[in-house]
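What follows is a set of notes on a single structure, which appears directly below.
For this depiction, one protein chain was excluded, whereas all remaining protein chains were kept in their positions.
Note that the chains take the letters A, B and C in the order they are written out, and that residue 1 is the start of every chain.
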Amino acid sequence: MSQDFRFLASPRRRCYALLFEHRTRSGRRMETFWIVASLLSVFILFFESSATDLFPNTPDILWRFGLAEAAFTALFTVEYVLRVFSSPRKTRYPLSFFGIIDLLTILPMYIIWLIPSFGTATDLIVLIRLLRILRVLRVLKLLRYMSDAGILWRSLMRAKRKLGIFFGFVAIILCLFGGLMFAAEGGKDGFTSLGASVYWAVVTLTTVGYGDITPHTAIGRMLASVLILLGYSIIAVPTGILTAYMSQELEKGRAARSCQTCLHSGHEIDAKFCAHCGAVLASETSQPIEK
Amino acid sequence: MSQDFRFLASPRRRCYALLFEHRTRSGRRMETFWIVASLLSVFILFFESSATDLFPNTPDILWRFGLAEAAFTALFTVEYVLRVFSSPRKTRYPLSFFGIIDLLTILPMYIIWLIPSFGTATDLIVLIRLLRILRVLRVLKLLRYMSDAGILWRSLMRAKRKLGIFFGFVAIILCLFGGLMFAAEGGKDGFTSLGASVYWAVVTLTTVGYGDITPHTAIGRMLASVLILLGYSIIAVPTGILTAYMSQELEKGRAARSCQTCLHSGHEIDAKFCAHCGAVLASETSQPIEK
Amino acid sequence: MSQDFRFLASPRRRCYALLFEHRTRSGRRMETFWIVASLLSVFILFFESSATDLFPNTPDILWRFGLAEAAFTALFTVEYVLRVFSSPRKTRYPLSFFGIIDLLTILPMYIIWLIPSFGTATDLIVLIRLLRILRVLRVLKLLRYMSDAGILWRSLMRAKRKLGIFFGFVAIILCLFGGLMFAAEGGKDGFTSLGASVYWAVVTLTTVGYGDITPHTAIGRMLASVLILLGYSIIAVPTGILTAYMSQELEKGRAARSCQTCLHSGHEIDAKFCAHCGAVLASETSQPIEK
Partner (left out) sequence: MSQDFRFLASPRRRCYALLFEHRTRSGRRMETFWIVASLLSVFILFFESSATDLFPNTPDILWRFGLAEAAFTALFTVEYVLRVFSSPRKTRYPLSFFGIIDLLTILPMYIIWLIPSFGTATDLIVLIRLLRILRVLRVLKLLRYMSDAGILWRSLMRAKRKLGIFFGFVAIILCLFGGLMFAAEGGKDGFTSLGASVYWAVVTLTTVGYGDITPHTAIGRMLASVLILLGYSIIAVPTGILTAYMSQELEKGRAARSCQTCLHSGHEIDAKFCAHCGAVLASETSQPIEK
């Protein structure tokens, strides 16, 4: 894919190399720049959301955060435009996972700035709040630079059929247990509806256990004890499946590392020499993800 | 079993094919229909249970839900009658797991409609509430169409002896720990009876930890800390056993997939060609459950 | 051990066979009798502890429970005396694990009945309460009849050195994290002492999370988040170790089951025929524990 452009030195080609390739020195510098920018913009979001508590004596604090936000929006807009411009096939990047994320995290600010009379209608305020919170998706920009996130992704993809079945099964168990507790507690102590009971079942069987909804009758507590003991063994199964697939993926990477001299494979992950012929082994292969 | 009827085209045979076989195109269409019907009837149950909160301005909302319920009861009654009628051996289906579930989810409505004066006696209201909640078992109808649920079932069956022993062991530990905390806290802070203390032990050692019953004395907290650290390692063992059996079942499915050309088996789950002779492999075998 | 007595028919020998051997028909009947008696006596304990709530209209309910308790104490006293009498070496049984349990669960009642003026001094009431709760140890009598509890026991014994090291490590981590949170929250919001902070660390890192002590300051919450993420990965290690040893024990039992015809071993746990020569396999060997 990147081969086609290797010998071109057009600005578009240079842009592409800077933004999409991470193997050249300048590419790696740009990568660091975008990581720092994404992290900073997310940190600023966190401070902004509790600005009035953190800086009670600075009346124009929100205005200052607005300024910083404008700067980041401008920066990420430039990034988006350059990426669209330098992408060899026009429609490819804007329709990719990261293209949509990049757009979703700059668009809301333009929409907010375009709405003139905010502060009046209550529905508008809710809409603006939702649009503003969309910027938290900027944290997903960091995924682009985590090449090893591919292991989790590939494990999820390979396990997705089994996981799908178990989540279906888990959903059935949750409905059943929620219904049973609804019948046992009879609309008291927070078990006010089937929905609340199923929420109780989720919170309980995943062992989160907030304690906002708990059984108080003797029969309810007995039933809850039995359901917890039966259920939490079964509900942990998806975790076990995912971990098993993940260690298979890690194991694969290990098997893939073969000695270049005698072709012996299956070396220890931290081995530096071939256990078979003593030749120096190449360092662990980092597998780029193709999304 | 289904072979006997292959060349008959009686209405009974056609009914059987539609309702019990999922390999023909019409059978698969019926399957989708029954899945959607079951899901819908469960969704309606959820909405019904919090109807007065969700639609406060619609006074006849409960009447509308009653109408929908009547329709679903009629539909599932027709299903039940057809299944009984088309089953080759009359007693087999009504006495099977799904036969009982199917009956239990339609019967309550007829009982409720037959009781004339509800709203008067309090005991009757409790009975009616319990009968109405039985309809949540409709969610179990979906299990019929999850052929892979068999893996969990077979794992449970194979692990049942070990699981039984460990649950016995867990019950002994829970009684012991509950008794110790009852002695330490002495009837205060929710530890009002042995039963409540064992409920505390279940909620604590499974790490649910609602916080409705917690130790408040120094001695109680020290004892609780030790019991938690000792207990939660042991109580997680059934989960580990179940996961181990489950991955064995998954592994079996993999070993079962052998190359039709060179008979080599043990292929990767996502392999498309035989690693030994290069022949195309058949897709993963879906094992139907015989219940 | 039991061989020495095989051909004697003295009453002592018959007692021994009835109480300590579970392979003869009469021995198995006695086993069932003692299991039922132990279970019943524990169930009665549970009802007794919440008697006044369950039966508010029966004023002499506690007297009735006292009667049942006297009957069980008499029965278990007879059992203890017979066991001591029939044990071939006099000191062996009374000093064994089960001998001490058997004594501890009958002795308290005699002590209570010997103290004439209870109800007067407060210290005596606490003592009596503690003595009464000792009876809950009767649940441990059931362990005698769970031959497979040996797998858990052997796993614990084999893993005890590793588990000891990790619990030491866990204790260090808990002290450290408790101290850090005590410093961060500074004696507020339940973090009133180092002990309370370590109790918080136990409840949090085991993911029980009662919520009776939680950080409320921003710095406390940030520190708690980091400690939770770091700590709960490490604290789960003993569970992993125990499960690994346990599955090794289970695997051993499987390897131990060898074909009596061709001596091939390592059969599937549910195999009924030798996979190598087709001969019928003996059923899974139950390994009696020597305690």
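Everything below uses one rule, namely that a residue touches a chain if its C-beta (ideal position, glycine included) is under 8 Å from a C-beta of that chain, and two chains touch if they have at least 3 such contacts.
The shown structure was predicted, so the numbers you read here are calculated from the model rather than taken from an experiment.
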*Of C:36, C:130 or C:234, which one is in contact with the hidden chain?*
C:234
*Any idea which of A:36, A:126 or A:219 touches the chain not displayed?*
A:126
*With respect to the chain omitted from the figure, which of A:68, A:103, A:136 or A:222 is a touching residue?*
A:136
_For chain A, residues in touch with the removed chain_ = 42, 45-46, 49-50, 53, 126, 129-130, 133, 136-137, 139-140, 142-143, 146, 148-149, 151-152, 163, 167, 170, 195-196, 198-199, 202-203, 206-212, 238-239, 242-243, 246-247, 250, 269-270
*List the chain B residues touching the unshown chain?*
50, 207-211, 218
*Mind pulling the chain C residues that touch the left-out chain?*
158, 161-162, 165-166, 168-169, 172, 175-176, 178-180, 182-183, 186, 192-196, 198, 204, 207-211, 214, 216, 218, 221-222, 224-225, 228-229, 232-234, 236-237, 240-241, 244
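Just so we're on the same page, only the chains that are shown with their structure count from here on.
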*Name, by label, each chain that touches both members of the pair chain A and chain B.*
C
*Tell me which chain's centre, taken as the mean of its C-alpha atoms, is farthest from chain C.*
A
*Taking A-B as the reference interface, identify its repeat among A-C or B-C, namely the pair sharing over half of the contact pairs by residue number.*
B-C
*What is the Cα-based rotation angle between copies chain B and chain C, on a 0 to 180° scale and rounded to a multiple of 5?*
90
*From the C-alpha centre of chain B to that of chain C, how far is it in Å?*
31
_On a C-alpha centroid basis, what's the spacing between chain A and chain C, in Å?_
43
*Residues within chain A bordering two or more other chains*: 207-211, 218
